[in-house]
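One protein chain is absent from this view; the other protein chains keep their places.
Residue numbering begins at 1 within each chain, and the chains themselves are lettered A, B and C in the order written.
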Amino acid sequence: MNFFLQQLIQGISMGALYGLIAIGYVLIYNAWGVLNFAQGDMVMIGAFAILIAHVFMGLPLLIAFPVAILMCCIIGFLVEISAFRPLIDANNTRRLIATIGVGIFLRNLIRVVFGADPYPFPSVFGNTAVEIGGLTIIPQNIWNTVIGFGLVLLLSIFLKQTVIGKSMRATAQDREAARLMGINVKRNMSITFIISSALGGFAGMLISPVFFVIPTLGTLMGNKGFAGALLGGITSNPGSMIGGISLGVLESFGAGYFSSSVQASISFGVLFLVLIFLPAGLLGKKESRKV
Amino acid sequence: MLKLENVFVNYANIQVLHGINIEVKAGEIVTIIGANGAGKSTTLKAISGLISKTLNSSIKFLDEDITSLQAEKVVERGISLSPEGRRIFPDLTVTENLEMGAYLRTKDKEGVKNDMKEVFRMFPRLEERKKQSGKTLSGGEQQMLAIARALMAKPKLLMLDEPSTGLAPLIVKDIFEIIKQVNKNGTTVLLVEQNAKIALSVADRGYVLKNGNIVMEDTGKNLLANEMVQLAYLGECAYKPKKD
Amino acid sequence: MKTFHKIYRVSRIWILLLFALTLPYWIPNNYYLQVANLGMIFAILTLSLNILAGYTGLFSVGFIAFYGIGAYTSAIVVTRLGWSVWVGFLLAGVVSSLFSFLLGLPTMRLRGMYFAVATLAFGEITYQVFLNWTSITGGTKGIKGVPSPEFFGISLRPYSKYFYLILIVLVIVILLTRNLINSRTGRAMLAIRENDIAAEAMGVDVPKFKMIAFLIATFFAGVAGALYGHEVRYVSPESFVNAESAAVLAMMVVGGIGSIPGSILGGFVLTMLPEYLRFLGNIRLVIYGAAIVAIIIFAPKGLGGLIEWIDGLLSGTIKRGTHKKITEKVEDKNGHS
Partner (left out) sequence: MVILETKGIGIHFGGLKAVSNVDFSVEEGSISAIIGPNGAGKTTLFNLIAGFYTPTEGTVHFKGKDITKMKTFERTYMGLARTFQNINLFRELSVMDNVLLGLHTKTKCDPISSMLNLPNKLKEERESRKKVMETLEFLNLDHYVNEKAGSLAYGLQKNLEIARAIVSHPTVLLLDEPASGLNTNDLETLSQGIVTIRNSGITVVLIEHKMDVVMSISDKIAVLNFGEKIADGDPGEICSNPEVIDAYLGKDEE
């Protein structure tokens, strides 16, 4: 039983991060209409940003975090205005390929600058396990869960309650009509990209103590993120969190009860099954056929 | 109030508007009628800033040149467009749709609140459905929401693009009653309609647009009585026994 | 001018053919010859992806898997079972199609993006199989000593001879693709890309024709894989990582989505270019990514669009002002009908 709980906690904490990555996919999918294949690379950028701020520049974590987030926001913004904004009215195919191009660009740019070798990153919240009621709990895991959930909650409050959040949803649903309301559509698109970059980057920062910081981190985490997003239903914000958590828990049980080599294929297996049996995901809208 | 002089619009090599002149005076209902493809919607889009105009075109609103303003800025000046096909936000609730209409009035919270009440008084059916998302409304209700949303910006000039499309005659009548009422309350209206008969019957003045040119301009009554207009745009009275 | 256009129209195909046939003599050394061969193989692969993505609108982000399946199939039956290389080529296509059939059964009803993701997952899983099924695939070490084909006793091992084999396959694939597009089947594919609801209303069995496109595309991809295996005489998982799928996608985009000459040029240029840019090191991959984005933004029709434009000018099919005349006609008709 303990082992079960242990794996569950482990899975949830990892899944909260997957959810954080997944929600970035969802935000951009809703506003932009295609999967952003570069979203995973924003996770990698986040990991490198905190590496630069904390390890290379020696800033204390409390300062390094905001600095790193800012870097992610800036990069997200630059990517948006240079690669995505010019394609705002292009068809899905062109936009999809542009996101693939951006991914290749970012990954290799980082590799040129930092090399292909992994960098270790010190634990932020401590790796010393704490015994609670017979369960060994790593503080980092708890923090990951809390921060992951907290951010997603904040985001949904922002989107549901604030005028700017509502105008972002309006922009996502009908850009031209939004302009007729006086909404600054370009700014809103930028904000969407900046927020999803920041969320992806945040996940990257929380992940960096667990994994090594490496240019291919984005590919790995991106896959988990969009598997989570699709599992939750690609259009649903809360769905992406549920999808991410489910995936994290499945992986954790897969690794615990079978072997860690199973873990690697779980996200793709889940992806396959979801696509075939549940294309709308757990909470997503069923794609209605417009005739 | 609004003055279009020599407005040209091109869509990918095709010239849609060939230098049109239109004037709307404060307090009027002005209508533009014409066949499909004549350039009616294009005219409204050109005014609202959604599409760009060719050099030498001039659009003035309250003596200010708004020819090259972007759509967001045109709304700020006091021109709202209820677009063709309604274009409400499908996943926002009725209330949220209306809030978006008042997006630019951030400082006037009290006024927005009152206008919301006023709009609900005008469209009681929207109030019944205020928590429903836009896409669950019927066609007529969506059209009401589109007009209500445009009104929430408290425009000086309200532009309506084909409010009757796809609606049953009874609902069309309701919608036009509301347009008249809005106008009585002090909002100037520029109306584009395919249903020329009903449009001309409420309009003070009308323009006839053909192939991107204004070919006629007169009072609503005169146009309605004009033989050429009758022949071309009014058609015959609705139902009558089959002619064999 | 008219006579020039006429001469051009008649002679263009022969000039092109002459150029292709003499290409090995233009290329300075064996190394670049091998690169040229690879370029043509990638041209075949890009063309086959174009059948799927460009014509049918089914984006595959894991397309390299079918290329890999073809390469392994041929390498395995030839080295392990000792079958003829020619049988290997054919089987490569067949087995690759077989896998696409199995993958297609559940995924053919998925729409655009979902299909792309499914193929991505398939590509990743295929790679894992190449890597881990050591008894058959040789794991990370791969399969060495894949033989070159022989043609009536002539070994096609030298790159200059293998060149002609690839050229023949390329020409066949081009002709088959062109004929396909101008047929009932090809139009059904285009219809699915344009508007699947309307396609259904025309009586097009959408999943079936998606499947046909998938089978044809993966057959060609499998053959291309086998051509690759017997060219470099060594097959290992590293050639079939998912990043390579992105490379093929890039070739198609740079060449021009839905364009036959574009696909060939895209495959060829993007294989050759990195070799010439080798001195740049890893930066070339950065440029690669940026170039994809730039082409998508500034030249959505890619190199193929450019080629078709030049071709149109030279053959006199593009005339100035044609477009305008037509629109006037349209408006006129509309106004007076």
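As a convention for this text, a contact is a pair of C-beta atoms (placed from the backbone, for glycine too) under 8 Å apart; a residue touches a chain by one contact, two chains touch by 3 or more.
Source: prediction; values computed, not measured.
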(message) So one chain is hidden, and I want to know which residue out of B:N21, B:S138 or B:T219 touches that hidden chain in the complete assembly.
(response) B:S138
(request) Taking the full complex into account, find the residue in C:L98, C:V206 or C:A299 that is in contact with the omitted chain. (result) C:V206
(request) Determine which one of C:V87, C:I136, C:V171 or C:I197 touches the chain that has been left out. (result) C:I197
(request) Provide the residue numbers of chain C that touch the chain removed from this figure. (result) 176-177, 179-180, 182-188, 190-191, 194-195, 197-206, 212, 216, 326-327, 329-331, 333-334, 337
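Criterion: only the chains that are shown with their structure count from here on.
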(message) Quick check on this structure: which chain has its C-alpha centroid closest to the centroid of all protein C-alpha atoms?
(response) A
(request) Just list the two chains that share the greatest number of C-beta contact pairs. (result) A-C
(message) Need the CA-centroid distance for the pair chain B / chain C, whole Å please.
(response) 51
(request) For chain C, jot down the residues that touch at least 2 other chains. (result) none
(request) Going by the contact rule at the top, pick out the chain A residues touching chain C in the complex. (result) 34-35, 37, 82-83, 86-87, 90, 92-94, 96-98, 100-109, 111-112, 219, 223, 226, 230, 264-265, 268, 271-272, 275-276, 279, 287, 289-291
(message) Which stretch or stretches of chain C touch chain A in the complex?
(response) 53, 57, 59, 61, 106-107, 110-114, 116-118, 120-122, 124-125, 128, 197, 242, 246, 249-250, 253, 257, 281-283, 285-286, 288-293, 296-297, 300
(request) Using the touch definition up top, name the residues of chain B that touch chain A in the complex. (result) 48, 50, 70-72, 75-76, 80-81, 83, 87-92, 96, 99-101, 103-104, 106, 149-150, 153
